[in-house]
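Note that this complex is displayed minus one protein chain, with the remaining chains in position.
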Amino acid sequence: MYNDKNKQKIVDIIKNAARKHSLWVLAYGTGCGAIEVPATMTSRYDAERLGVRGAATPRQADVLLITGYLTVKTLKRVIRVYEQMQDPKYVIGFGSCTINGGMYFDSYNTINQLDLYLPVDVYISGCMPRPEAVLEGFGKLQELIGKGIANGAQQYKENLDFYRENQKKVIKNWDFQDYNW
Amino acid sequence: MESLLMNILGAVTTFLLAFAVGMTYGGLRRKIVARVQNRYGPPFYQNFIDAFKLYSKSTAIHHGAMHFLGPAFIMVSSVVSLMFIPVLTNNQWFPNLNFQGDLIFLIYIMVFGPLGMALGAGQTGNPNSAIGVTRGLSQMVGFEIPWVMALIALMVQYKTTSITGLLDIQVQSGHWFMFENPFAFSAAILASLGMFRYSPFDIVGAPTELASGPMSENGGKFLFVMMSSGSVFAFVKLTLIVDLFMGGASNLIILVIKTFLLYMIPVTYGIVSPRYRTEQSITYFWGWPLFFGLIAIIYAVFF
Amino acid sequence: METLLEKIKDRVNANFDLKDYKIYTDLKRVDLFFNKEHIPSVLLYLKEQMGFRHLMHMSVVDWIEEGEFEIIFFLWAPKEKVKIFVKTRIDRDNPVMENMDNIWPQLNTYEREFKEMYGIEFPGLVAPEEFILESWSGPPPMRRDFETDKYAKDNFATRPGREDAQDVRETIAKRSGEDIPDFAKKYSR
Partner (left out) sequence: MDIINIILVIFFAGALITAFAAKISSIVQDILFIGTILATSIIFFLNINTNTETIINLSHINLTLGLTPLSLYFAFIVFGLAVLAGFYAVGQMQGKKKKGYFYFNYLLSIAAMFGILVSKDLVSFFIFWEIMTWSSYLLVIYNGENVQKTGIKYFVLSAIGAYSMLMAIVIIHSLTGSFLISDLISGFNNMSANMQILIPVLLLTGFGVKAALMPLHIWAPDAYSNAPMSYTAIFSGALSKMGIYGMVIVFLTLITKLPQETLIRDIIAWLGAITAAISTLWAIKQDDAKRLLAYSSIGQLGYIVVGVAIGTPLAMLAGLFLAFMHGVFKSTLFMVVGAIEKQTGTSNLKEVTGLIRKMPWTFIAALISIIALAGIPPLGGFVGKWMLYESLITSNHYLLVTLVFFSSTAAFLYCYKFLFGFFLGQEEKEWSHVKEAPAIMVVPMLILSLISVVLGSFPQLILKPINSALSYYSLPDTYNNLWKESMIFNKWGDQVALTPIVYGVAIVFIVFAVFLFFKNRKTSRYVTTKDISTSGEVPKEHENLTFKENFFQPFLRAVEPAMKRQMDKYMLAFAKGLEDLFDFTRRIYNGNGQTYAIYAIIFVIILLLLSNNLFS
């Protein structure tokens, strides 16, 4: 229960302080938002000064950054990637598309609402959000982690049935074995 | 009994020192790279935060026994080689096992790490890991040759293969081997560029191409052990070169200054260099560095 | 230039039953219309005999009002630097087209796509698995009678509040005091 505010022990406070300042981001560049990530990471906005750094594989990553619309096909991959990540892990929904479908709200093949399928900790609105907004989003996530209430992964585990039901409703050919921790 | 206890205490202290120095240097490198790229950059203690965070991450899955033992092999390589290197010239503080092994032994124990990492990476079954490992081992064959030639030149010139022996000669005569045999120093420095695996030679764990190569399936504690082993190993390499070529260090401050100056060579070389392909880096090491090694041996034998 | 295009047209016409044609001199392009059953031999002839070796593209247009699909092959002759559009119409209710991926292997990709997106059958098509749509159960989505809005509403839960959002065009028009353009009125709520 390390992410429950009322029961935060001293160890958890230290751990959360470390986690907060060391966010390794797996940027799942699905849509047009992928182009904003380099801008955020490089010289102009330099996310690394906040401890935000790119990670190469889900095993090493803390934050799953979903940058844009998700088709049914990519949603499946995103879920797979999310479940391969190790605890503690956070999800940032990036751009309008992840919030309510954005300009693809009536597409036959993109989901409209990411938080039905994955536990989103922070949404960054905008189409596209500028790097300032992205940094603001990371700041918000850091704040939540520091308070110990960024407990999306916890929610996901507890309400796994709910998420699985939603996921399977959209993904017809559900072919990977049910993953547990 | 008491001496044993002191030995163990000394070994642990050496390890902690190496860990701290290596981690700080890594952090400073990130800062320097950031400044060169016109960024603000992370604080110099960022690596400590990263390491602690990695340690506190959970390890929910594994791919079998070698997946666990691979990082342990790497740690064996760095810690044992640390134990055999004199940290300071007056050996009262960190005696460890300095007199028990010599340079040839050290060369061999230092290549144990990559092999252990290769085994750990192999068991995960990730094809990227295996590709990275093959690149890493190939590159290792590349830079080991000039490195060994430089060391042979030293050994031949001063008729000893012991690290403490070479260090004592420098301390007593007051001449650094860096100036006594500059060719050996150049060869060793150029080879050490490859050992650090910084920019031109970082194809082993190219993050975007190979998904960080051998590390791609390791998160959490595995990565923590690899990271700390890398830091300790960086300290080992720097201290070894300081001991062999720059007359060692009589106290920690001098050690830190010398190692930091030395560390700046691969860092600054790396910042401004693009990435070499594997065969390019092998041919790089078999070009000028090998030539310098050859000259160094000739110089050692005839002058 | 025109003579060259004319010549091409004439040469094809001499060998095949050309339904109709159109020549765009400025675009260096000839449009040739055929019946569906002539298409394979025409394509083969154009490729092997007349130097149109490059298939640039294959496309489908849904003529829902006429109850037909139009299939277009875009060919290019590298030597003469001339384009040919080979067009044909097939029945929309029973869309079957001959599989021609042995003429250009890359046609296979297009045909798999049109099979999924328009429901056009290509008998003998080598399609090991789904191409773009994984486990699609609805009607072919690129047909014009496919109601994408309704489908999305049925399948993907919409966040509450989304339906209140106004059409952007309407908002802009209202703000600047203009009328909504005619073509947009149809979609306006």
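Things worth noting here:
As written, the chains take the letters A, B and C, and residue 1 is the first residue of each chain.
Everything below uses one rule, namely that a residue touches a chain if its C-beta (ideal position, glycine included) is under 8 Å from a C-beta of that chain, and two chains touch if they have at least 3 such contacts.
Just so you know, these numbers come straight off a predicted model, no measurement behind them.
Note on the chain not shown: across the whole complex it touches A, B. Considering the whole complex, the residue from B:Phe105, B:Trp176, B:Phe260 or B:Phe291 that touches the absent chain is B:Phe105.
One of B:Ile85, B:Ile131 or B:Ile295 touches the chain omitted from the figure, and that residue is B:Ile131. In the complete complex, the residue from A:Gln84, A:Asn100, A:Gln113 or A:Asn166 that touches the missing chain is A:Gln84. By the touch rule set out above, chain A reaches the unshown chain at residues 28, 57-59, 74, 76-78, 80-81, 84, 175-176. Residues touching the missing chain, restricted to chain B, are 58-66, 68-69, 71-73, 75-76, 79-80, 83, 97, 99-102, 104-105, 108-109, 111-112, 114-115, 118-119, 122-127, 130-131, 133-135, 137-138, 140-142, 144-145, 148-149, 152, 155-156, 159-162, 165, 211, 216-217, 221-222, 225, 277-279, 282-283, 286, 293, 297, 301 (touch as defined at the top).
Going forward, only the chains that are shown with their structure count from here on.
Chain A and chain C have Cα centroids lying 38 Å from one another. Averaged C-alpha coordinates give centres for chain B and chain C that are 61 Å from one another.
Residues of chain A in contact with two or more other chains: none. Annotation for chain B: no residues touch two or more other chains.
Within the complex formed with chain C, the residues of chain A that make contact are 72-73, 76, 99-101, 105-113, 116, 166, 169-173.
Across the interface of their complex, chain A is touched by residues 132-138, 141, 146, 148-149, 151-153, 155-159, 161-162 of chain C. Contact residues on chain B toward chain A in their complex (touch as defined above): 30, 34, 37-43, 46, 49-50, 52-53, 56-61, 207-208, 211-212, 215-220, 223.
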